[in-house]
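Written below as structure tokens is the structure these notes are about.
A single protein chain has been removed from this complex, and every other one stays in its place.
On to subunit A.
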Amino acid sequence: MYGGDEVSAIVIDLGSHTCKAGYAGEDAPKAVFPSVVGSIDQMDVDDSDNLEKDSGPVLDSKNIVRPFDSEKSKGKRKLYVGSQALGYRRDHMEVLSPIRDGVVADWDIVESIWDHAFRDCLLIDPKEHPMLLAEPSSNSQQQREKTAELMFDKYQVPALFLAKNAVLTSFASGRATSLVVDSGGGSTTIAPVHDGYVLQKAVQSSPIGGEFLTDCLMKSLESKGFTVKPRYSFKRKEIRPGEFQTVDLDLPNTTESYKLYSQRVIASDIKECVCRAPDTPYDESAYSNIPMTSYELPDGQTIEIGADRFKIPDVLFNPSLVQTIPGMESFEETAASVRGLPQMVIESINKCDVDIRRELFSSILLSGGTASMQQLKERLEKDLLEESPQAARVKVLASGNATERRFSVWIGGSILASLGSFQQMWFSKSEYEEHGASYIQRKCP
């Protein structure tokens, strides 16, 4: 039992795209940074002969690396976390993500992300603050135990709680029962919450998220001939007063993953500024004469975007549209099995008990970065009204403020951790030492 006193809890939401961290009780996270890290393998720096292959064990004619050596070489990589560190281009720096297919694959990276959040952004000592972590709605027991071990053993936190994303979003809107549509960077998850518990059998998930849409947009722009130049690859010179010239810089040691990462940053900004969900399903002929919107790229080039404004968001509703975008053919097989957003909502609700279906239909919550797209709420409501049973009253709720939608999981955590009645529910260090990490299943349902 941990009796919370004046010391505030820290709420961390490690998403697939951004990590949000801050104090409980506040209305927005203080630290928001990408949840990918730059990594330079030290073996690369020392061994100047092997230039091509970067991370992982290096095998070539000169030196055969044995398995235990590869562990050592992996341990010798230097990680750069945070938007400042990632924003600076370094030779041989690869961009790595800790999360693969929705589960955490690399715990070292997760550790470095947490370190950055605590020591560089929030400037706190984890020993003094209880931690509330947000976890995906379908997290395995093994992942939770590993999280608990890491937090208690390495960071020595006094208390911990793991809450599911969907439950936190529900709290943020003040409801105990709702259907949460969480459309974030890496994936879209639909989870019904009933009385504060996620109904696991009805959780639906699809790999189409913000990053997928950004990739679609990039491929579409490339096919039209516009190249998105990353910020580091050019420099502006003043040749005559008032006249500027953009000069391309040749930086051969930049890795592909870093280039892709920088391009994605720009493309996602284009997507956020310009894209809107169409009111009706996308139709090639109907949108061919639409007026173009212009957007200025960082290097000064102006691009015109017309039909793509509506085509890209419609991929959420109709994944088979992906086939019409040149360059995205590799996703055809996965796209065929993935269903659109309204279909997933209906499927999820149908897997729940008949009694609560009405309540779920009337409280559908939108959360996540992609959900803050303009007109998404209206389109989803319209599509659901068509597909749902006649008697159901469909209501899609989303907070008006785009920041609140983006951080609704974090805000829910902030609310939960500052409730008086929550203070007795913490999983404390003494309980961990007594019962072990598996006790977390009982304490954090």
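We take it that contacts are C-beta pairs under 8 Å (C-beta built on N, C-alpha and C of every residue); 3 or more make two chains touch, one makes a residue touch a chain; residues count from 1.
Throughout what follows, contacts and distances are computed from a predicted model.
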(request) Just go with whichever of "Golgi pH regulator", "Anaphase-promoting complex, subunit 10-domain-containing protein", "Iron-sulfur cluster assembly protein" or "Actin-related protein" UniProt uses as the name of the absent chain. (result) "Actin-related protein"
(request) Decide which residue listed in A:84, A:141 or A:200 touches the omitted chain of the complex. (result) A:84
(request) Please pick, from A:102, A:207 or A:298, the residue that touches the omitted chain in the full complex. (result) A:298
(request) Give the residue, chosen from A:14, A:121 or A:437, that touches the chain omitted from the document. (result) A:121
(request) Check each of A:145, A:269, A:359 or A:381 against the chain that is not shown and name the one that touches it. (result) A:269
(message) Considering the complete complex, identify which of A:139, A:177 or A:246 is in touch with the unshown chain.
(response) A:246
(message) Applying the definition given at the start, please give the residues of subunit A touching the unseen chain.
(response) 6, 8, 23, 25, 28-32, 83-85, 87-88, 90, 121-124, 128, 234, 236-238, 244, 246, 269, 273, 296, 298-300, 402
